[in-house]
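Report on one structure; see the data block that follows.
Complex shown without one protein chain; remaining protein chains in place.
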């Protein structure tokens, strides 16, 4: 039985608590939050769980093997480092940290102590994203592009821009799904509310191959959109997370190159590029709750000392892109190189 | 009665011919094409119309007051200049020319000879786009962003990239709808078929104000999308050209700034930024054929020596952006300034 | 403070319990269910609430003023009658009872004892249905038709057919929204699984005016549909409960009769019947949870001895139609008169 504590009972924390409560192999020992009313909410719902406003109390509690951190991102580094240094395994909310430097130090600390460091990239545990990864790895052919739109009328964040808030989802999905790592990023965007961070942004991701990726995030859209297109040489995917039952559609469509290139003029061209418009199918998607799967895996990784699907390396890669994109945004889209991405594995 | 000749009876020419045939005040005198089978098609359909393979014949025909040019873009400049020099009014397909230099010379020639030079930016004559312009000018408040997606599994063009083929529509609509001109552009994209022009591209347009615009075009998408979002401080628009009857939706949604900014912390923030989620309405849209309205206006402009909605200036502005965007695309998204855009009016 | 007990902790009971727990003015005293594992679930979630397998215990408990019954419909009558006879106010799940005779006796018992008898027609407390009622009462003109489709791949019920399971929702909404009561009903349908009740059915409802209503319910549909069309002489409504934000759309569309009917032939006809295709709008809908509003109202009705929106009369009217429709279904759609519907008010 792995003893678990959850830190931060705000927006996401209650989901972690509810799921850890049900996860086989896990025992929810304590919940920590600075706000008394939040602790009261835990107490009335889970009378058997210890509540505290003092994080350090968790560190010295021998019943606690692992700590899940669901505070604002600015606090991730400090809390995670303390937890690791106290010998606790860590599951940390996304984004993993407020900078790639922080993320890297967390990663190194966990490695040094042979502790599990998992990042809560929840989406990579959904049936839809796992299906998408399977399709990209087998069936899509060469991947040409990855295009994602994540917009809605969303709560403004004061401390981070829309990239850190929304694009973090797309980047963590992309990191899991694509066979290649980006080598550079550029971003444009704007803040329309004086004094606030950018509320709309467009990211371009460059790769060594001909693959390109693009992410559009917006807190000021009149409609909610969650749509990703992945184009390949053999097939193409439309992933619409708002579809209740057909989240993934696979299209047997694309361009076919055929014949030789001898001769010239229109005829030859017609010979070379043809269109293929075949069937579409929507595979049945596993609808198990992603967080349930993720926490189950986290507990197993702690038990067997294995690496989770979204480990500290995945978390660091995503933070590196977020950081570089924010830098690019401040310079009207200057391309920022992402160094050593391939080494983070 | 204005005598008209149409040059080029390929993809779009037949629409011009069919509509000029019905336009009050116009008399379709001749159709010119180099391909004999195309001329035969005209002859069987419009026995009364003169057909010819010799463009110069049109120039000396005194029955012809205006020439509509629907050839590939590479030929626009040469044909239009000849027509203008022969004293003919000109309606030219979009894009107006293959370069901004050509477009400018066409513009100057028409001005010098006091001839009408219209560009066939068909979309600006649709009910939906005219409604969108009305809304942007009155009701949207400050315009925050203009975001357009125009993707489908489309015919590859050999001679132009996807920007010249698809984004030209969005740029001509944007030029008509927005109250401001862009000052710079950047574009990223890729060609996935060796030896062919870019088949996917993303354009960013920068303005002096906080307005930003973005256009996504793609010849290799599994689904067809024609969607534009325009966000303003008071209202927001969703324009979906594939909707059969509700092409324009207006949302009473957005951010409200209220109260003073004194103090600090979360409370003040909550005071300052509030959300507004009100009604949506879809105004009734005039469904008259855009080309019919456009040609009717062209004939009236010739008769009264007036400027059409999409004149040579609009054509030039659009070509300047296309040109700069293609240049940027070749340099991985370097920002290219658009000079003197405000003077082209 | 009104003391409340909930009977039946199966599919819907947990929602009643959760909401009563939060309802101002209510105190959740006890939960009753025959299954021990269900009671254990209550105990772990609400340690302060008394749990019991003995319904009669509730009757003699002076802390309990009202009993909410969420058992299978077959048990409603017996439990509700016992509760009423013990002087408890009652909130009963829909359908109110297994027959109109039962429903009538419950109604009479409650009236005799001046107790509140509410039926849990949850939908009539949603923002969408309340808006629809407002529109029907003011703005739609004469109501021409009410057409509803409620289909999906749904759990087969062993004891009731699809009408009692699904159409009960539409009938309770219709009862609330329409200004008129039906005078007769017919229904056709089929059971495709040997030995099981009908899994698909179509209901026609006849009125004294020209209004007609139709309901299509189906447990064997590949897609989920929840759509209601209400046509009026001035406006029309589309209510799509699966739309996340625009559940109600109001269309300014219809037929206009104009001019006099003198003369004959096509010209006169054209004069008489014209089409109107105007704007559509989607009013902002209150998204508060319907059950929360309903329970709050139930508590207020008990406190002030008032009648709830969906009282025993509404429940009886719906059961009468369900009963008559099932009878008609067994006779290949024979029209069954609904007597005295107007008196049940």
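Letters A, B and C mark the chains as written, and numbering starts fresh at 1 in each.
Here is the rule we use: a residue touches a chain if its C-beta (ideal position, glycine included) is under 8 Å from a C-beta of that chain, and two chains touch if they have at least 3 such contacts.
Nothing here was measured: the structure is a model prediction, and the numbers come from that model.
For the chain left out of this panel, the touching residue among C:15, C:52, C:188 or C:327 is C:188. Which of B:112, B:224 or B:307 touches the hidden chain is settled by the complete complex: it is B:224.
For the chain missing from the display, the contacting residue among C:23, C:71 or C:204 is C:204, taking the whole complex into account.
Touching residues on subunit C toward the chain that is not drawn are 142, 144-145, 147, 149, 151, 153, 156, 158, 184, 186, 188-193, 196, 200, 202, 204, 206, 210, 212, 214, 216, 218, 220-223, 229, 231, 233, 236-238, 249, 251, 253-255, 257, 261, 266, 269, 273, 275, 277, 280, 332-333, 335. Across the interface with the omitted chain, subunit A contributes residues 246, 252, 277-284.
Seen across the whole complex, the unshown chain contacts subunit B at 47, 224, 242, 244-245.
One rule holds for everything that comes next: only the chains that are shown with their structure count from here on.
The most central chain, judged by C-alpha centres against the centre of all protein C-alpha atoms, is A. Taking each chain's centre as the average of its CA atoms, subunit A and subunit C sit 42 Å apart. Spacing of subunit A relative to subunit B, judged by their CA centroids, is 38 angstrom. Centres computed as Cα averages put subunit B at a distance of 52 Å from subunit C. Multi-chain contact residues of subunit B (touching two or more other chains): 277, 280.
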